[in-house]
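A single protein chain has been omitted from the complex, and every remaining protein chain is retained in its original position.
Entry: subunit A
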């Protein structure tokens, strides 16, 4: 497996778009908390009127809120990594190198494992970056720091990892089906609107099914957290059933990729 990862990284190491997109993604992850705080400081300096409430006191980036808040926001950035995955796989089809890989001695499963291990590495690396960013930001900005609170809610980083891993696997599947990178990125962006449109046609008593549509299921991992600041109740935990559904989707996606590659002439 490590050997297969190494092969895939050799393909990507000299590919400029791979680094550009990864670095952009990393910079965005690190900069978002900084930007949010600067913005809140700016609000304060401008004397924004929150009924004499200091905006710096909103615990957006305080433990334990920070974990769910930042992971929720970061899931909007995953398209950057999805583009990395889509380019890496569509290149194999447009250069026909997938064909040569197999001629040289890969099995189709080796090809899938090789790409999946890169996806795993991207998801793990990005979850680690999010964890470190969250930890540092929380440590710096939480006013009444109690060590016991620090890792409360950090399970959202795991949820973030799963969210990313499943989404990138979906990107892999779409690329295998559509082959062309621009088309695949477009379809991936349209996936959620299409899901919603289909869901709108479901009768009320079957509405629960739409909860299990792929993107919806992925989004169920990290619920929208910010409404707690206007005193609404939120789901502030990672639901195990959401995790289960996403795991099942990952298996389905990988199997679909395998089936598609197995049955097609390359």
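The working rule: a residue touches a chain if its C-beta (ideal position, glycine included) is under 8 Å from a C-beta of that chain, and two chains touch if they have at least 3 such contacts; residues count from 1.
Methods note: contacts and distances are computed from a predicted model.
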Name under which UniProt lists the unshown chain, selected from "histidine kinase", "Heme exporter protein B", "succinate dehydrogenase" or "ABC transporter ATP-binding protein": "ABC transporter ATP-binding protein"
Given A:15, A:151 or A:191, the one touching the chain that is not displayed: A:15
Candidates A:37, A:102, A:226 or A:250 - the one touching the absent chain: A:102
Those residues of subunit A which, in the complete complex, touch the missing chain: 3, 6-7, 10-11, 14-16, 91, 95-97, 99-107, 110, 263-266
